[in-house]
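Removed from the display is one protein chain of the complex; every other protein chain stays in position.
Let's look at chain A:
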Amino acid sequence: MIRRCFQVAARLGHHRGLLEAPHILPRLNPASAFGSSTDSMFSRFLPEKTDLKDYALPNASWCSDMLSLYQEFLEKTKSSGWIKLPSFKSNRDHIQGLKLPSGLAVSSDKGDCRIFTRCIQVEGQGFEYVIFFQPTQKKSVCLFQPGPYLEGPPGFAHGGSLAAMMDETFSKTAFLAGEGLFTLSLNIRFKNLIPVGSLVVMDVEVDKIEDQKLYMSCIAHSRDQQTVYAKSSGVFLQLQLEEESPQ
């Protein structure tokens, strides 16, 4: 059943499959789990009160560049509509009360699951990052500092760690900008190696939303813009989450 769902989804290249078979994958419907307003979606994603630990907050491992840029963006959250996204240990915490569409949801008693980009919890050793999102412009900025456990070539971040950070930023942007849920494609052009412990600024934009796909692009660069680390584009599949059945 899962395979069939994705065979249908994979035919998005021709678009017809999804549109002709609404009974397999739910069509986007205003009267859905999110309601008609983005407010309710945001309030689910950004709970006002929560006991969950937010990992996207400054700690002792953050370099001075990252701290000062973080402050600049905090100012923008007050003045120009930017939102600082919380970052919990598991993606499940971000969608409480919701689940993947039936057919895709897998019961998971795998024990302690963690979102990949929060896999290493020791401060400063793995992914240190925070994402700011601007809903009207459909833009995101991710401040990313790779730690020594993300090493690839000696002294530099593993290419996969940047790919992961790009995929994650695309993922949260796609989710909030248009209910994007699964990566369809990722295309990364690496330009320069990233020294471990340095700050990477990632600018992400939603270029277009078409035929239930979100198209985004990203430029990862140094704070002073003098070094471009990589450029990438990502395409995500729009899919609505469903309400979890009351237990």
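Here is the rule we use: contacts are C-beta pairs under 8 Å (C-beta built on N, C-alpha and C of every residue); 3 or more make two chains touch, one makes a residue touch a chain; residues count from 1.
Keep in mind that, in the parts below, contacts and distances are computed from a predicted model.
When the listed names "Putative small-subunit processome, Utp14 protein", "Acyl-coenzyme A thioesterase THEM4", "Iron-sulfur cluster assembly protein" or "Aminotransferase class V domain-containing protein" are checked against UniProt, the chain not shown comes out as "Acyl-coenzyme A thioesterase THEM4".
Shown as candidates are A:Asn91, A:Ser217 or A:Gln240; the residue that touches the absent chain is A:Asn91. Chain A meets the missing chain through residues 2-3, 6, 10, 90-92, 95, 99-100, 104-108, 110-117, 119-120, 122, 125-126, 148-161, 163-168, 171, 181-190, 192-193, 195-197.
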